[in-house]
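Notes follow the structure.
So, chain A:
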Amino acid sequence: MKRWLVAAGLSAIPFLSANAQPAGDAVRPLVILTQPQAASPQDYQAAEMTAEAWKALGLKVTVRPLPGQQFNQIVWYERQRWDTTTWQMVGRPERSDPDELTYNLFVSANIANGYNLVGLNSPDYDKLAQAQREELDLPKRQALIRQAQELINQQQPYGFMVHPKNLVAFNQTVWDESSMQVQAGIGIRNFWTWTNLKPKGTQKDVIVNSVAPPTNLSPFNIPGAQGSWATELVWDRLMRIGPDGLPRPWAAESVTRPTATTVDVVLRSGMKWHDGLPVTIEDAVFSLEAPGFGDKAPMYRPFVGNIAKVDITGPMSLRITLKRPDAAFLVSSLSKLNLAPKHIWAPIFEDLKNKPETAESIMEKVPVGSGPFKFVSVKLTEQIVLEANKDHWAKPNVDRWIMRIAPNVEATLGALKSGEINFLTDYTGDPDLLTQLAKSTPTIKVADSLDIGFRFIAYNERRPPFNDVAFRRALSAVMDREALAADAYGGAAVPANSWISPALAFWADPGIDKRVPGGSLAAAKKILTDAGYVFVGNELHYPVGVKETTPVYN
Partner candidate 1 sequence: MLRLAAGRLGHLVLVLWVVTTLTFVLFRLMPGDPTLNFLSPSFSQETRAALLKGFGLDRSLWEQYLIYMGNLLRGELGQSFLQGKSVAALLGEALPNTVILTLVSLTAAYAFGIVAGAFLAFRRGGVVEALAIPTTLATRAAPEFWLGMLLLAGLAFQAGWFPTGGALSPGKEMGSFSESLISADYWWHLALPALTLMLFLQGLPLLLMRATMLEVLNDEFIVMARMKGLSRWSIVMRHAARNALLPVVTAFALGLGASIGGNVVVETVFAWPGIGRLLVQAVQSADYPLAQGAFLLIAAVLVVMNTVADLAYAALDPRVSVGAKR
Partner candidate 2 sequence: MSLLSIRGLTVTYATGAGPLRAVDALDLEVPAGSITGLVGESGCGKSTLGRALMGVLPDRGRIAAGQIVFEGRDILAESERARRALRWRRMAFIPQTAMNALDPVQRLSAQMAEVLIERGGLGRAEAAAQAAALFRLVGLDPARLSAYPHQFSGGMRQRASIALALALSPSLVIADEPVTALDVIVQRQILDVLRELQARLNLAMILVTHDMAVVAYACDRVAVMYAGQVVEAGPVAEVLERPLHPYTMGLTHAFPDVHDSAMALVPIEGSPPSLLNPPAGCRFAARCPFADPRCVAEPPPVRPFGQDHLVACWHAEQAPALRVRAADPQTWAAIA
């Protein structure tokens, strides 16, 4: 009865106001999906703040947190179903080159089941993305990237929120700060720090932390952000992203690009696997080819997708021939592919041929790499212990690298205070508290750095009215990025309006965060009314004649 009255009341409104102002249907109640507060208090709060802001546009907005599993399922695989969602792209060294994100996030090829979650379909953008990929001239490529950013700014497929800062802390009585390396967009928690870090006293074990358990550690698996910190140390790569954000030869003596589609690599000599066997040119070729065997290394497969062939050109040298020019190849492939021992992995791949599992799920008892650290023990939900590889050409100064895995942020802070960990590498908690701790405990020093990653709210263009650029612009215009950075992200973030972080100064478009079209509530309302939307009372309606045909998210 009551419901009937309400329904009647609702339907009466457009009828009564029809004389005053013609309008379409009211916009349906919209839903912002996000992770539960427990998993990500910051995103949750950002979603709540955004919902508040959108309500000012006469919309009904609810925040719907979903547990991790369900969240991924719906956002990733049920793309017709959701309106908007919070999401993030994390910073990884390989993302120091803008190509991966520039290409994957927005090209139309990725709409069906790739990274183009929102379903942006812009032929202009597709052209720009492909062009920057093939442009080897840096200034020209920079211009293309900035053009792409402006295009996205006009389209607003996302409500960009912030670029987070990485907060790390360490015990300065244990570690010599001057031995740490700062990597652009990553901070001091990076490969170079681990290999260079100098102890001040007798504590020679660097004990870092992770709040999430890594997945299986294999040279053909990406074991989550934290797991990668360990795999980077164990498996060498032909190139690595240097502290400057540019790729530099690592396990290669040299890497040259004689033409746009060829890459010559000379392997460093004298390298040994942790089991004592020498690293050969065959191992290098195998490592470049293996991810392409069948579908046995799905995560790494895209990184070799552009390789046409690999030829051995000498006892320690090889040539890679690409299918197409690829500006980012050194970063996104050579700096990413792990060197895996052929004598161990070739038989495994052979064995996998007739099995459903992939190489990702295979974990050796004690995994063998050739990197500056080697495995001692692994308990994925407790700790990973690596020890320095004294035979490595870049042998570390520390004895062991230990990662404690504990999801409890409170306990992690306590552990830093008590010395159970001496390098806080994974802190998802309240930035204030860490700063306070450092103030009250002089032995602890905090270092922050702007991350390559970013956080955003995705607008699903498959579902009207998100297909309307005016509507998207209005939503983005009312989001208060300063407040989000200050309140939701505790000040450890800067406002964003692009997927390219200011940390990548060369590629970033300075000031783009100030150029969101509109920019105020009044302007946003104007965008909407200009596009034909009608405010009926305090409720936003579609332009005249437009029916609401999309079901409410459930």
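The candidates were selected such that all candidates are chains of the complex that A comes from, given by their letters.
Basically, a contact is a pair of C-beta atoms (placed from the backbone, for glycine too) under 8 Å apart; a residue touches a chain by one contact, two chains touch by 3 or more; residues count from 1.
Remember, it's a predicted structure, so these values are computed and weren't measured experimentally.
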{"item": "For chain A, as assembled in this complex, the candidate in touch from 1 or 2", "value": "1"}
{"item": "Touch list for chain A against partner candidate 1, complex", "value": "67-70, 72-73, 76-77, 104, 110, 113-115, 205, 207, 213, 215-218, 221-222, 295, 298-299, 301-302, 355-358, 360-363, 376-377, 379-383, 385, 400, 402, 404, 406-408, 410-415, 417-418, 420-421"}
